[in-house]
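This report refers to the structure that appears directly beneath it.
The complex appears here minus one protein chain, its other protein chains still in place.
Here the chain labels run A, B and C in written order, and each chain numbers its own residues starting at 1.
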Amino acid sequence: MGLELSTTRLEDAAKWAKQSKLARVPEWGRKFSLFTYPFVTACCGMEFMSVAAPKYDIARFGAEFPRFSPRQSDLLMIVGTITEKQGPALKRVYDQMAEPKWVIAFGVCASTGGFYQNYHAMPGADQVIPVDVYIPGCPPRPEQVLDALMMLMDRIQDGRGHSQLRLKRDQMIASAQSDDGQ
Amino acid sequence: MSQKVLAALTAAFPDAVVRTGSAHDDETAWIKREELLAVATWLRDDPAMAFDAPVFCTCIDWIDWRPVGRPVSEHWSETKPRFTVCYQLRSVAHKHRIRLEVELPEHDPRLPSLADVWPAFNWQERETFDMYGIRFDGHPDLRRIYLYEEFVGYPLRKDYPKEKRQPLVRRDDLPVNPLKAPHARHESDNK
Amino acid sequence: MADAQSLKQLVLGRKDVQDMSDEESELPPELMTVNMGPSHPAMHGTVRIVLTVDGEKIVKSDIQPGYLHRCFEKESEYATYTQVFPYTDRLNYVSPMINNVGWAMAVEKLLGLTGKLPRRAEYIRVIVSEMSRMTDHLTCIGASAMELGAFTPFLYFLKAREWLYELLEKISGARLTHSYARVGGVVKDLPLDFEADLTLCLDKIDPVIVDVEKMLLSNKIFYDRVVGIGAMSREDAIKTGCVGPIARAAGVDYDVRRDFPYSVYPELEFDVPLGTTGDCYDRYLVRLEELRQCARILRQCMRQIPEGAFVVDDPRVAMPPKKDAYNTIESMIRHFKHIVDGIRVPPGEAYAFLEGGNGELGFFVVADGTGRPYKAYCRSPSFVHLSTASQLIHDHYIADVVPIFGMINMIGGECDK
Partner (left out) sequence: MPAGVAILFALGFCGLFTALAVLVGPKATNPEKLKPFECGSEPIGSPRGRYSVRFYQVAILFLVFDIEAAFMYPWATLYNQLSHTVGPTGAPMVSVFGFAEMLVFVGILVVALAYVWRKKAIGWD
């Protein structure tokens, strides 16, 4: 079991996350039918509305239909500041999402806490859950959001999302243990 | 027109009003803690006053008060009261405003609650308690409103550091910040 | 065991089963506690309600705000007076310009500059505030209609809001977080041919408002979901400190722009719509009417705006023009001192307020002579309206919580400060 599988850090994961041609087919399907769970809290919500509005239409990318239950959604969009009091709610929503799942940190408050460095604003949502794509900007322009979505689609296609890597790692650990078992 | 309000108030409650002022044309009256409830109900019920609309309630923590260009005597010192709770009121009928201020010592920050006189102060007083630790006697349910119950301390006091976080939940596989823990640096980082 | 026990006691303790009417023989349902939690579309993501319901009817509700408490006061104590403007943008992020103007007015009151601003600066402030108030009402009505299932008005109003955002971006450089006002005036002048753009934008928005009004006013579904829901009497509105469209819907004739006139509002005529019953339908109508009043004010401003400076030329307060700052050493030092140390406001405390998107928005500022505010308290109307929400949703169905929360327009940033 020489594989060093301790982490899903993306640089290390790229080494062992080789993807077979067959595995790319379901990823292609997932890429174009993202159901977002808009975890909207703050001012970025206004920009999230503009992204969903007719002018900068997100429906062109198949990610328009917001699902307000984590069971039916696979993209968690953290829109706005995450405070310490909101932390447990965010972690519970993330845990209750179906695999494979991806997370976009929408805006600088969700990415690093922005200019709210104080006792109640959390310095970024990645203190609580692994985030796949960070969108800078306070609030980011709708074009940035669409660009981030395309970036996420490439990542989904290559199978390098955090949850995809973790699943692959668990499979490899399980298969390695079953080999040792025999 | 507004001086009339302060004059009427001092006339009605000569011993309750410590001092009055109208800097920047905001009528302010410093009231003793014991008389606050009586003054408040009078202000609301008296037809000439008719202060029926509450505006806000907050507290000022004077511990760091060193005004520039003022004699040292004005700086804060142990003998002076540390907190001042301010109630701003407004009359819809007469369109005049007043701000009641109550000075509280550091060791005993308590005063009678005005939540029954004006319902709006119910939440405002809970916020002041949550942020400054001012106890309001007679408040229906005085508990934290913004922060979570497990939070210790009163954040808006001047002696509470700005970035002292008390996290509820953190990720278990949190990537270690390489700057803070140089020995945990990954060999692929410094290549 | 306890359940069976209470069941038997319940049935035996009562009259004989035969002569009970059908309602009585029905065992009383237990009260259920339901969680309308922080991450819920109708709760704008930042409020948690613990509802105790008897079937569908709400018996008790405990509203818990604070999920978006971003410590505006603590942050502004560590920032200079000019650096607080970006924080005020994020208070009521649906109408950010009004917060900027509010903070600028508070500091000007402390400095004693209240009436001394150049008239052009005052007019620019009124124009951008009214545009921001329009985006506030457009978003509020659009989002509330969408939460009740009417998706088309949401898209129509967002399209209208986009036009306003483009214009505000042309003025201030940002779509939402403008930080456009400064102590003593505004950052920079209006862009060229601004009048043409604004009149074009207003002409485009008017038919959209008429469309949506036709769509919603005659819509039976919207009518039934909104009429008689969350009614508030006039005395309750005053007693609980309600202001703005919600108080006006209840009949309280209070508008800061008219009762405590500030800036150049005395020179503009506009009327203040009043409701009667104070329910969600009246709030919707008051906001719709205020949209038209904003357009009317904007048109008057475009006619009456004078030429002149856009910021007061008081060296204590205003930044030196860029041309001087690069050429003369005095201006450069003043520029540097202004940025680093901030404006030196003489010690004192003052409360300045104006008519925000949701009502009387005020800033209570205590200054201690340095360049940083000693205390900056924001009196936010959403926080006061949320405190009345538990009384509004009493004895309504769970489904009625959605229109009530939509219509009191509780903005997380402003409510939790």
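Just so it is clear, a residue touches a chain if its C-beta (ideal position, glycine included) is under 8 Å from a C-beta of that chain, and two chains touch if they have at least 3 such contacts.
Because the structure is predicted, anything quoted here is derived from the model rather than measured.
Asks: For the chain omitted from this view, which of the shown chains does it touch?
Replies: The chain that is not shown touches these displayed chains: A, C.
Asks: Could you tell me which of C:Glu56, C:Asp253, C:Asp271 or C:Asp341 touches the chain that is not displayed?
Replies: Answer from the full complex: C:Glu56 touches the omitted chain.
Asks: For chain A, enumerate the residues touching the unshown chain of the complex.
Replies: Counting only chain A, the missing chain is touched by 26, 69-71, 88-90, 92-93, 95-96, 99-100, 163, 166-167, 170.
Asks: What does the interface between chain C and the hidden chain look like in terms of residue numbers?
Replies: Answer for chain C: residues 26-40, 43, 48, 50, 54-57, 397 touch the chain left out.
Simple rule for what comes next: only the chains that are shown with their structure count from here on.
Asks: Return the distance between the CA-based centres of chain A and chain B, expressed in whole Å.
Replies: The answer is 41 Å.
Asks: Provide the C-alpha centroid distance between chain B and chain C, rounded to the nearest whole angstrom.
Replies: 23
Asks: Between chain A and chain C, what is the gap in Å from one C-alpha centre to the other?
Replies: Once rounded, the distance between the two centres reads 32 Å.
Asks: At least two other chains touched by the same residue of chain A: list those residues.
Replies: 85, 118-120 - these are the residues of chain A that touch more than one other chain.
Asks: I need the residues of chain C touching at least two other chains; which ones are they?
Replies: Residues 66, 69, 71, 74-75.
Asks: In the complex, go through chain C and note every residue touching chain B.
Replies: 64-66, 69, 71, 73-75, 78, 109-110, 112, 238-241, 252, 254, 259-260, 344, 346-351, 353, 360, 362, 364, 366, 368-370, 374-375, 377, 379, 383-384, 386-388, 416-417
Asks: Which stretch or stretches of chain B touch chain C in the complex?
Replies: Spelled out, the residues of chain B in touch with chain C are 23-24, 26, 52-56, 58, 60-61, 64-70, 86, 88, 92, 95, 99, 118-120, 122-124, 127, 131, 144-148, 155-156, 162.
Asks: Would you tell me which residues of chain B are touching chain A in their complex?
Replies: Going by the criterion above, the answer is residues 146-148, 155, 160-171, 173-175, 186, 188.
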